[in-house]
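Shown here: the complex without one of its protein chains, the others still in place.
The block that comes next holds subunit A.
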Amino acid sequence: MDLWQIGPYTFRSRFLLGTGKFSSLEVQAKAVEASQAEILTFAVRRLNLDKPDEPNFLEMLDLSKYKLLPNTAGATTAEEAVHIARLARASGLSEMIKVEVIGDPKYLLPDPIATLEATRQLVREGFIVLPYCSDDPVLAKKLEEAGAAAVMPGASPIGTGLGILNSYNLQVIREQARVPVIVDAGIGSPADAALAMELGADAILLNTAVSQAADPVLMAEAMRDAIIAGRKGYLAGRIPKKAVASASSPTSGLPWGTAAKAE
């Protein structure tokens, strides 16, 4: 069985699903079910006290089936990220935290320095830290050395659906990482997810690709299948790319012609 671990936790599914930007709770529930994801991300925000009974997706979930991965989305400094993480942990529902510290409001690129600082501090405080980072192999290594339980390099900026922009870097990160590599952000199509897995990623985290698809439930199924297919493709050992052709059918035994008689 092809299981994998984050810190003390073991998982079978390599599909981590974000819970943002779904058009309805009903579609969201069906998409989560179709994904067979075992890890779901959430953001931490003020409760709207004027509408306290607004339905909340987390409160509808059977929490025994999922591991919650709260994120620090909204933080622009390490201090803010640490604060959100502490709030999330105080719920008693999760020791894991996705560190997301955004340094740029247009491209939502992660601030590498604040991400590293927040990771160091949260590791010190005993969190299981999963930092979202750029696809910089040196940064990924430093995050790992700081105690991150996994590294989460982006395929491309959040919500762009541009897929993998730098497969070279992702392969270097994969080669050098001794913790799981979870490609997070920018996935658009099942082919993107499959490619990331074929490059050796341990798992994929995506959100917009499913929640904003025309048919999120069908896309969740497609992504689930793509991640499984990509993983098998990686384990199966693909053929190399060659410059010249190599016939698949035998070159001898064709049913015409006569060989010269032996003298």
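Going forward, a residue touches a chain if its C-beta (ideal position, glycine included) is under 8 Å from a C-beta of that chain, and two chains touch if they have at least 3 such contacts; residues count from 1.
Please note the rule applied: contacts and distances are computed from a predicted model.
Its UniProt record calls the unshown chain "Thiamine biosynthesis protein ThiS", which is the correct pick from "tRNA N6-adenosine threonylcarbamoyltransferase", "Thiamine biosynthesis protein ThiS", "Succinate dehydrogenase/fumarate reductase subunit C" or "NADH-quinone oxidoreductase subunit K".
Between the chain not shown and the residues A:Ile6, A:Val44 or A:Ala75, the one that touches is A:Val44. Screening A:Pro52, A:Pro105 or A:Gly257 for touch with the missing chain picks out A:Pro52. Within the set A:Gly7, A:Gly20, A:Gly103 or A:Gly233, the residue that contacts the chain not displayed is A:Gly20. Looking at subunit A, the residues touching the absent chain are 18-22, 28, 41-47, 49, 52-53, 56-59, 68, 70-71, 73, 86-88, 90-93, 158-159, 185, 205-208.
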